[in-house]
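These notes are about the structure you will find just below.
Note that one protein chain of the assembly has been removed; the remaining protein chains are unaltered in position.
What follows is chain A.
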Amino acid sequence: MSATPLLELRGIDKSFGPVQVLRNVALSAYPGEVTALVGDNGAGKSTLVKCISGIHPTDAGEFVFDGRPVSINNPREAAGLGIEVVYQDLALCDNLDIVQNMFLGREKRSGIVLDEPTMEQMAAETLAGLSVRTVKSLRQHVSSLSGGQRQTVAIAKAVLWNSRLVILDEPTAALGVAQTAQVLELVRRLADNGLAVVLISHNMNDVFAVSDRIAALYLGQMVAQVRTTDITHAQVVELITAGRSGGLGLAADTGANGNGAPADSTTGGVS
């Protein structure tokens, strides 16, 4: 779609004490596209997300946001740029309703009084903009929502704030089939509305269903970032598990093995 990335990371290094978690990582996220970030457990996905959202400072490397070099030192600065993260464990308060959750920490006020009508209206408009039709009332407690609906609220919360880049950490991990489809549809709609979306997922079906690009991390290194249409299921699995697949990924120690996709891949897809 668009030629210039909204967020571009170059040469990101990050160590926790003696352990180097990210090594010279580059990542681009384009507006209007879903970039899937894949990698095995411990590959550094979560660390990378926390670096982008300002929770962890990086040791080296540069951030380019919207063509300008920026530095992100804390979550507030990330939010200021329009970067929102939807975490795996959702971070919703069960005892509050949908509107209260969406505006938590950033309530609209008139004077010292909460401006409930404005908040309710904005929440309704945001959900309508995402074509969410599944919630009955905006004033129902989040505790009464299904897993998919909660995820929807968490995502809607992220896009409420003129956000431009939304990072989703395993949004479908705990969902059933129908709810997964619902959330993926929502993820696609975010991108179609012009946002840059980074989707972290272990589920190859989800990744191929919804993403435009795939970025694969392997042991802290970005081994490939390619268009989803240019890569196969099996290749992605190889990138995740071995760090290379055919001509993609890390340079092989024993020489490259041609440029075709290896046909002997036994994995038909990771769940």
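The rule is short, and it goes like this: a contact is a pair of C-beta atoms (placed from the backbone, for glycine too) under 8 Å apart; a residue touches a chain by one contact, two chains touch by 3 or more; residues count from 1.
Note that in this section contacts and distances are computed from a predicted model.
Engineer: Of the options "Xylose transport system permease protein XylH", "Nitrite/sulfite reductase", "Beta-ketoacyl synthase chain length factor" or "Acyl carrier protein", which is the UniProt protein name for the chain that has been left out of view?
Structural biologist: UniProt lists the chain left out of the view as "Xylose transport system permease protein XylH".
Engineer: If I consider the whole complex, including the chain that's not displayed, which of A:Ala26, A:Val64 or A:Leu130 touches that chain?
Structural biologist: Considering the complete complex, A:Leu130 is the one touching the chain left out.
Engineer: Tell me which of A:Ala60, A:Ala91 or A:Ala242 is the one touching the absent chain.
Structural biologist: Residue touching the chain left out of view: A:Ala91.
Engineer: Out of A:Glu8, A:Glu33 or A:Glu120, which residue would touch the omitted chain in the full complex?
Structural biologist: A:Glu120
Engineer: Take the complete complex as the reference. Which residues in chain A touch the chain that isn't displayed?
Structural biologist: The missing chain touches chain A at positions 75-76, 87, 89-96, 100, 104-107, 109, 112-114, 117, 120-130, 132-133, 135-139, 141, 143-144, 146, 159-164, 193-195.
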